[in-house]
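Missing here is one protein chain; the remaining ones are kept as they sit in the complex.
And now, subunit A:
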Amino acid sequence: MRFCNELPAMDFLRSEKMSFVQLIIPVESAHRAITYLGELGLVQFRDLNDDKSPFQRTFVNQVKRCGEMSRKLRYFSDQINKANLAILPRPTLQPDVHLEELEVQLGEHEAELLEMNANSEKLQQTYNELLEFKLVLQKAGGFLVSAQNHAAPSERELDENVYTAEDDEGNLSLLEQPELSKKDGLRFISGIICKANALRFERMLFRATRGNMFFHHAPAGEHVMDPISGEMVEKTVFVVFFSGEQAKTKIVRICDSFGANCYPVPEDMNKQKQISREVLSRLSELETTLNAGIHHRNKALSSIGCQLWRWTMMVKKEKAVYDTLNKLNFDVTKKCLVGEGWCPAFAKPQIKDSLQRATIDSNSQLGIIFHVMDATESPPTYFRTNRFTHAFQEIVDAYGVARYMEANPSVYSVITFPFLFAVMFGDWGHGICLLFAALFLILRERKLESQKLGSFMEMAFGGRYVILLMALFSIYCGLIYNEFFSVPYHIFGSSAYKCRDPSCSDTHTAGLIKYREPYKFGVDPSWRGSRSELPFLNSLKMKMSILFGVTQMNLGIMLSYFDAKFHGNSLDIRYQFVPQMIFLNSLFGYLALLIVLKWCTGSKADLYHVMIYMFLSPLENLGDNQLFWGQKTLQRFQGRTYGILRTSDAELDVELDSAQEHYNDFNFSEVFVHQMIHSIEFVLGAVSNTASYLRLWALSLAHSELSTVFYEKILLLAWGYKSIIIRLVGLAVFAFATAFILLMMETLSAFLHALRLHWVEFMNKFYHGDGYKFKPFSFTSLANEEE
């Protein structure tokens, strides 16, 4: 006990000590104070106006103004994206503008842009109309010419009526539909319509005129910009021939409702040519005007663009400050704002310093009062991490955020996680590949940090140090397993075995003989391919898995002891920790002991037999299975300890009764049921969890077998041929299989299994994980939120 008490304080194991603080800030320095605190980023404010809706809060107008500004900024970035301008945010030397000035500036820019857009829209529309007119002239003119050639002379007579009337008006307005002559006869309307609508348009015309019309159409050939969506649309030029006044009104209406634009086309060839010339010249004029407009607009946009990021950040910060200010309460005198929140205890001097600066900078008469209060709710959990431990902490947090001041499993996970991974992924060839990947990510850290990565890459980058450790441990385990892409190497001296005869013909049948000292480190390369390879490796890996499992579970239970001791909970130590230790160690701990003894002594005892008959007939003689002196007595003693466990469970009830007086909301039956469930779960869990660690064996076996298959059945098979092409193909297939199946999928699966072993088998021994994270008000996290 004394030893435990004298252990150094385990700071890494515990989350930061938090204090509940109250701030009383004079109104005049409030904004600055909150800004400074945001830069510091170590205070989490509590919402004191929870009952108020957002628009009833104090600084609602400022928040609204910020919202309006960010809307304008979004508009700008939209416009920049639409114009396809690539603008890098340049660090400008301009001093920080004040928010009010910024608001005015943004307003001006927006008005300017809107005006430019309106102008260019008008121009664009005219341009579109002219373009469409040009297309109609080209195509419809063609129809008319061919129609005239085929027309009977009598019909031509009728036609003339139409275009003599048009001659007068064609000059007056190019873009307006001229009044067709009132006289009867065959007339036509020409125009242009979206290709998608053309079919329905034709059908509608047919129905409306009861088939008394002739519809001719041809694709326009050129795409025309749709003024609303700004996309290029395919259009069809059409000409409708009809007769009668009523039909005309109907057709015009249908054209209207389908958004078809009608343009008059004179049938006279000379006239047509004249008009097309006019149209073309106006088109080129307009084009230059339009281009000048676009150029001007792009210039304006790029001048906005290089400031855009800075402005966005500024507005975001400002909005965050006002949002935080809205969480504060006015005190009775209405001269001060009162805020409450959490901060880590170590940060108090820094916070005081910032508040001091805020007071001085805003020339306030009154200082800001900062003091610690008592809180009823449990404090948030805050672990200080660096870029190395961050990923490991994330792995643990993904399971559940630690309760305040609870033992933090990620301290141990830093080593145990990559190690258990490597037990399953032991191959130093693959390990080296993984190492290169990790080193690539780490060496280019600076560069990759600022980039936007894909989701998979982002994940790999976030866990780069996890991957590094995983790779290092894989190399280590690979050396122990003696596998380099499943090929054994004689690195640490030569093998301890040799063939029975010089020809080595019976290696796979009769086996080898040992002739010298065991291989120095790891598995002897001669085991590879021998008859007893699998039985030997299986036995080794299985036992090893159980040893690791028992060790890690014991570590978990030990942590529960430190937790209980830290919180001064002697009940948990006596009635939870001690029985758990006894139970686990007298069953699986004992098994682990037997395994180690068997390895050391080279005994041939059957451990299944020992374990099973320890329960079935504890009094029987062990015979061959005796591993050490006094084993039988020990096993009988263990039987008795289970008896003790039974009584200690009963004692728990008594003890809890006495505890009842201390807590007001103590519910005996609830605690009793909870403890019952907990102990049943632990007993069942001890068996299933130990079995669960056998996945270490299973996965490592699968990995080595799979890589053997790839090596022997693909690479060696291909190498057996003389043809260089087959060899190359074999090499390529081997490389791909190694990269995608072994390096990516197997890594992922081993990762997931290691994750499970930590989350379930290790952490359920002590970890509650029902805390909540410390989320300080900070500008740096704001910048990361960039969507």
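To be clear about the criterion, a contact is a pair of C-beta atoms (placed from the backbone, for glycine too) under 8 Å apart; a residue touches a chain by one contact, two chains touch by 3 or more; residues count from 1.
In this section, contacts and distances are computed from a predicted model.
For the omitted chain of this complex, the UniProt record lists the protein as "V-type proton ATPase subunit", which is one of "Nuclear cap-binding protein subunit 2", "Septin", "V-type proton ATPase subunit" or "Akt interacting protein".
Here the missing chain is touched by one residue of A:Lys17, A:His98 or A:Arg200, and it is A:Arg200. Contact with the chain not shown here comes from a single listed residue; of A:Ser53, A:Asn84, A:Asn270 or A:Thr333, that residue is A:Ser53. Check A:Phe258, A:Phe330 or A:Tyr613 against the missing chain and you find that the one touching it is A:Phe258. When the whole complex is considered, the residue among A:Lys250, A:Lys598 or A:Lys632 that touches the unshown chain is A:Lys250.
What subunit A contributes to its contact with the hidden chain is residues 53-56, 60, 63-64, 67-68, 71, 74-75, 200, 204, 207-208, 250, 253-254, 256-259.
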